[in-house]
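Left out: one protein chain. Kept in place: all the others.
Chain IDs A, B and C follow the sequence of writing; residue 1 opens each chain.
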Amino acid sequence: MKKRIDKSLAFREKEFNLRPWQLKVQEVIYGTYTKTGKAFDIILLIIILLSVVVVMLESVSYLNLKYRLTFITIEWIVTGLFTIEYILRIVSLRKPLSYIFSFMGLVDLFSILPSYLSLMVDGTAALMILRSIRFLRIFRILRLSRYMLGADILGEALKNSRHKITVFLISMLTIVIILGGLMYVIEPSEAGFTSIPRSVYWAIITITTVGYGDIAPVTPLGQAVASFIMLFGYAIIAVPTGIVSSEFTNIKSEGMKAFECPNCGEKDHKKAAKFCRSCGYEFKD
Amino acid sequence: MKKRIDKSLAFREKEFNLRPWQLKVQEVIYGTYTKTGKAFDIILLIIILLSVVVVMLESVSYLNLKYRLTFITIEWIVTGLFTIEYILRIVSLRKPLSYIFSFMGLVDLFSILPSYLSLMVDGTAALMILRSIRFLRIFRILRLSRYMLGADILGEALKNSRHKITVFLISMLTIVIILGGLMYVIEPSEAGFTSIPRSVYWAIITITTVGYGDIAPVTPLGQAVASFIMLFGYAIIAVPTGIVSSEFTNIKSEGMKAFECPNCGEKDHKKAAKFCRSCGYEFKD
Amino acid sequence: MKKRIDKSLAFREKEFNLRPWQLKVQEVIYGTYTKTGKAFDIILLIIILLSVVVVMLESVSYLNLKYRLTFITIEWIVTGLFTIEYILRIVSLRKPLSYIFSFMGLVDLFSILPSYLSLMVDGTAALMILRSIRFLRIFRILRLSRYMLGADILGEALKNSRHKITVFLISMLTIVIILGGLMYVIEPSEAGFTSIPRSVYWAIITITTVGYGDIAPVTPLGQAVASFIMLFGYAIIAVPTGIVSSEFTNIKSEGMKAFECPNCGEKDHKKAAKFCRSCGYEFKD
Partner (left out) sequence: MKKRIDKSLAFREKEFNLRPWQLKVQEVIYGTYTKTGKAFDIILLIIILLSVVVVMLESVSYLNLKYRLTFITIEWIVTGLFTIEYILRIVSLRKPLSYIFSFMGLVDLFSILPSYLSLMVDGTAALMILRSIRFLRIFRILRLSRYMLGADILGEALKNSRHKITVFLISMLTIVIILGGLMYVIEPSEAGFTSIPRSVYWAIITITTVGYGDIAPVTPLGQAVASFIMLFGYAIIAVPTGIVSSEFTNIKSEGMKAFECPNCGEKDHKKAAKFCRSCGYEFKD
């Protein structure tokens, strides 16, 4: 956690040629541990949630008929606030371009764009998805250190295991394609197995244990193959779990046995240790 | 376990100015290791189960028609016993208020309230839920030490991993909202995707591998997106599992290497340590 | 594994007052590592599988019409062989009663009983289940050491975690009963929520991520509660997994760090070690 805070301080120090109001704006918008920064985060959280709830309710036809004006009003207020925030973010930074083209910068942009586009274009459907993307802004709030640590560990565990997960996904894809092809031949098209892509879709539904039941085998042979896929899917769910679990355990134990005693070479110390657990040598770092 | 028992003894010692009958009642009601306490627990367990079974069967219309009188009789007997128990719990304590407003105290109150309310009000439906809450009383029986230890470990593992699980749930929520919005645009409303909230509901059904099949994509593009959500949901089930698993392993291994330095009180030593990691004191055991 | 074999030898040594033919029969029937014992196991495996396949196919009405005679013939041959085996098991033992009333002994008895009962009684349905029980005999074949070790570890892991799993199951039961009661009030009976037991049945279908779809919420509020149950079920599947995983890891690591060096006290040795890894002292066990 310490490294993270230091980096953020270093960041601010380098920007000493900013005007006072820019520093003030930064403290509010980018600050995580300051009082005003926290208040800003909470207000932002409420606006994001409100805005996403409005997008969702607007799609419910009878609610849209009834509260159309309310929804449009809230939408434009939210868009206004987001636009002000977006402009403040840009003008308060020395190098605004790196923010604009960062992932979160683009998310911020796409949070306000759809409303302005709707004035010109008429494609409500596509704009609706863009407006859903707004929910990604929620990750801004997770800057809070205790969540970031969790997110860091999650991210690292997933990153470390990406090769194994790739192999696993390719193996699963191979299985569903071959078994999907097999079921297309075995089952009659009346049961829903009208093409190989549809059969593969069914195989994915089955192997992941989702099981909609919109397509289901009707012949005894097909049901036998289906049983095999189910048992297989049930057994191999252990594989991604095992991969990620062992990564978590690994990350944890690595964080605990970091450094070597310069006197006796004993390696198995916790990071916080002040004395070697083997020879009693005092560490002076 | 020792700490738990000590605390309970300390609790009783402080209450020395209680009358003998109050101590006797306490021994029966709150006692876990005494003979009478165990007998009380078993009788309580039977009454709770009987009472919940009656609540459930009462909701089956043809059984209610047939055995209405039996159900009402049992209900009032149970309510009577629970009321007596509730009064005894209160009068036998020196500070009854802290019990009354504790979680289990409120559960105890809500276990008897619905029956008395039903004499005055006529809202059977709402009262039925309140009566189901009665089942929470089952946790009283779990006071038995061997279950409490299990519950403690469960609780601690979940508590330790709450930040990671929060990040995980927010990530999942983000995914289902964005993919739900996408599916609302892709799929026709005839397939059940009539609004974004419904589409999000479908996305949750799919990503958690529940798969009712009441709403299911019909277009090839929608089925492709659905396949992606399923594979994703299947892969990321590893994440909560990995989080909790590593916590369990952690709690276990930590419980194995915890002894205290007699010099400085530092607790966090491995069993094999020869010197205190904090003050360098040499262990001579 | 060594202990297991020793025990089996000790068993045979005590039975020295058995006749030679009894020892021979024992070698064939109970022997796991002898040539004849292995051959017997394989033949038994084939007969068990054949017999269970016949029970299953017999229940398919059109196959039963067509091959009725074949099925009955196979059934009686299998019953005959099982009867002979059962008698041989009894007569070759010095204390047959402990076998007869053991779990596997009762399974053996119930494997032959239904056929004889069918001559007297006419309840085909009940007898059919009894005949399915025959499949339990498959566990006889698993006597082979390498599977037994696996089964032992499985069994121990489940045994060690039984208290935690009990707490977990009671918690789940509490949740499904309360949420089932809630859904019964929220949802109309047309959606399938006709009684609390049925609603609890639905809650179990949902929380375990099975999701038949025969009962599914239709009101927005009901769907919101359902979404919560699904996410909850998806998250807490980590709990039993974490419990069992940590037990497995535990059993493994315990088997590895068994005993103490009498010279320097170093504890962290593998069972197979001949010298202390810390001071080089030679173990003379």
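The working rule: a contact is a pair of C-beta atoms (placed from the backbone, for glycine too) under 8 Å apart; a residue touches a chain by one contact, two chains touch by 3 or more.
Because the structure is predicted, anything quoted here is derived from the model rather than measured.
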One chain isn't shown here. Among C:72, C:136, C:191 or C:224, which residue touches it?
C:136
From the list A:38, A:140 or A:164, pick the residue that touches the absent chain.
A:164
Which of B:26, B:59 or B:245 touches the chain that is not shown?
B:245
To test your reading of the contact rule: which positions on chain A touch the chain that is missing from view?
163-164, 166-168, 170, 173-174, 177-178, 180-182, 184-185, 194-197, 200, 206, 209-213, 216, 220, 223-224, 226-227, 230-231, 233-235, 237-239, 241-243, 245-246, 249-250, 266-268
Residue ranges of chain B at the interface with the undisplayed chain
209-213, 241, 245
Missing-chain contacts mapped onto chain C
52, 55-61, 125-126, 128-129, 131-133, 135-136, 138-139, 142, 146-147, 149-151, 153-154, 157-158, 165, 168-169, 172, 197-198, 200-201, 204-205, 207-214, 233, 237, 240-245, 247-249, 252, 268-270, 272-280, 282
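The criterion applied here is as follows: only the chains that are shown with their structure count from here on.
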Given chain B and chain C, the chains that contact each of them
A
Residue numbers in chain B touching two or more further chains are 168, 197, 200, 209-213, 233, 237, 241-243, 245, 249, 272
